[in-house]
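Step one of this worksheet: look at the structure below.
The complex appears here without one of its protein chains, the remainder shown in place.
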Amino acid sequence: MVRVYLSEADHGLKPLLRCLHDELGVRGATVVRGVAGFGGSGVVHRTALVDLSSDLPLVLEFYDRAEAARIAIERIKALVRPDHVVSWRVRIEDG
Amino acid sequence: MVRVYLSEADHGLKPLLRCLHDELGVRGATVVRGVAGFGGSGVVHRTALVDLSSDLPLVLEFYDRAEAARIAIERIKALVRPDHVVSWRVRIEDG
Partner (left out) sequence: MVRVYLSEADHGLKPLLRCLHDELGVRGATVVRGVAGFGGSGVVHRTALVDLSSDLPLVLEFYDRAEAARIAIERIKALVRPDHVVSWRVRIEDG
């Protein structure tokens, strides 16, 4: 499982999704929008449910076989801020 | 920790929650709605915050002791698409 931390203010989501989908062909990716958080800058972003704030955290996650995930991580490092990618091993249950 | 990937278009969430709650009695479950993503179909779903799109990714997660989680995984496989369940070991901090 690979997780990438983005911010809405970054405008980095679209290029990242495109890279994962078109270039790397990972099997799937999901993006979740946070309602609060703080990051390296130390600013706490908070929002009401229908707030239109555009600097909230975005968390993108995808999973793939270990080798494909490793290749993807090395590739996407160019698109994200340092230390904003974490990964851990998961078991993919076969259907 | 067990994670199940669903889509809003599936209508699979309700039966799954019912199974986890009523039949398996897992200690808790949380469902988060993605704001973007793509899956096996290769389609990228994206939404504005108040979009009423109904084919967004849903990520259901629950955790339990390893043995209970394993039983739950085997049971819910009948309710979800293949390769849409992942799991990993976590430490549950006692209170």
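Should a chain be cited, it is by its letter among A and B, assigned in written order, with residues numbered from 1 in that chain.
The working rule: contacts are C-beta pairs under 8 Å (C-beta built on N, C-alpha and C of every residue); 3 or more make two chains touch, one makes a residue touch a chain.
Since this is a predicted model, take the numbers as computed values, not measurements.
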Which of A:19, A:59 or A:92 contacts the chain that the document leaves out: A:59
Missing-chain contacts mapped onto chain B: 1, 13, 17, 21, 27-33, 50, 52, 58, 63, 88-95
Interface with the undisplayed chain - residues on chain A: 3, 5, 32-40, 42, 44, 49-50, 57, 59, 73, 77, 81-88
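Please note the rule applied: only the chains that are shown with their structure count from here on.
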Between chain A and chain B, centroid-to-centroid distance (C-alpha), Å: 18
